[in-house]
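Here it is, the structure in full.
Only one protein chain is missing; all other protein chains are in place.
Presenting chain A:
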């Protein structure tokens, strides 16, 4: 398989600087004053030309947030965050979203470096060389800078645009669904996001439409001391289907940066949403200096009967990951899936997992989680599977495997199961293993160096999840796995 070879090449080429996305782009920006007050919220809302209802929604969230406390139940530790010492809005000075030629060439160059084609022409060249067509929305710090293939999507009736635009152009859809899955009051970080979110993607796939291409958003944090609070809302109307990919990177910085996103998915009757993430935020250096704090709330609502939501995630970056993409299985016969690879190395801390909330009849869910811990990192799987009183015939299968590399890291599994319906069937499997010296010796005897051998063994360990990713993403993920494990052996 060529991907393995690419994995190997990647490791080789990244000898020195293992985080290749760690560059910073010099551009002029427009910022809100530092700190967070009602005025900051008003500033952001005004920058976005938002209608009054949106501002009110934000202010309500902000007032609520002031009464809340930061959660401390996750198995992560970090110094207190000074929320007044951050910028909450930063935008490239040139106007965005007019036409590709108005975008600052520096930003275009940044995305090119990241391998994300923003010009449709370039993307089309990609197709000719055999790649799948992917529409991209690129978010640079606080704003969306380009959305490709907009017209082609519009012909299919699919709305794919920055959420800031959707607020103005499709207020009826946004008002109906925003906060309907993750309520404003949900949790500390989600409430903060509701107050200050600056941009993100909005997707609406109408009844019976199969979205003609993969949709993708690429998030980039560039500015120093700037929190990124993006908001994504995806609605698949009755019988619709959409596959959505999300990728993220940030420059290398000594100080920590806050990322608190909210993603809401709504699937109506017979609709299906497949959401894949390759999260590669800067993880900090080997001593744990710098890196992104990733406090994210992702939740999908299988609101309609026979609807299906599937989360696939590859988590390799961030200093701290606090993330539990979940499914509310409200419709009868609805299905939820969670496939996860979470890798931690160096001083990274990962506390991630999922919640499957079975409310409807004959709902089913499946959880496959692969945690890999190396270096001095800590990797926790935290999961909740619950069946409501009315969830007759609910079924869940959970398989949760951890792999340890070296003996200075830790893996923990914290599964919660709650069943209020006696017909629910929940199955849970969990294993913890180590890469054995015998495996390494065997691979090395065949010619693989220690890092190649480790990458190969780990790729084998995560195979079940990689198979769930769209092809290009799987290749990307395989490379990332090798890179993020660099320096974990020997």
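By our rule, contacts are C-beta pairs under 8 Å (C-beta built on N, C-alpha and C of every residue); 3 or more make two chains touch, one makes a residue touch a chain; residues count from 1.
Note that contacts and distances are computed from a predicted model.
Between the listed names "2Fe-2S ferredoxin-type domain-containing protein", "Cytochrome c oxidase subunit 1", "Acyl-CoA dehydrogenase family protein" or "ABC transporter ATP-binding protein", the UniProt record for the complex's undisplayed chain reads "ABC transporter ATP-binding protein". From the options A:69, A:155 or A:446, the residue with contact to the chain not on display is A:446.
Among the residues A:71, A:183, A:208 or A:460, only A:460 touches the chain that is left out of the figure. The missing chain lies against chain A, touching residues 1-2, 4-5, 8, 436-439, 441-450, 452, 456-457, 459-464.
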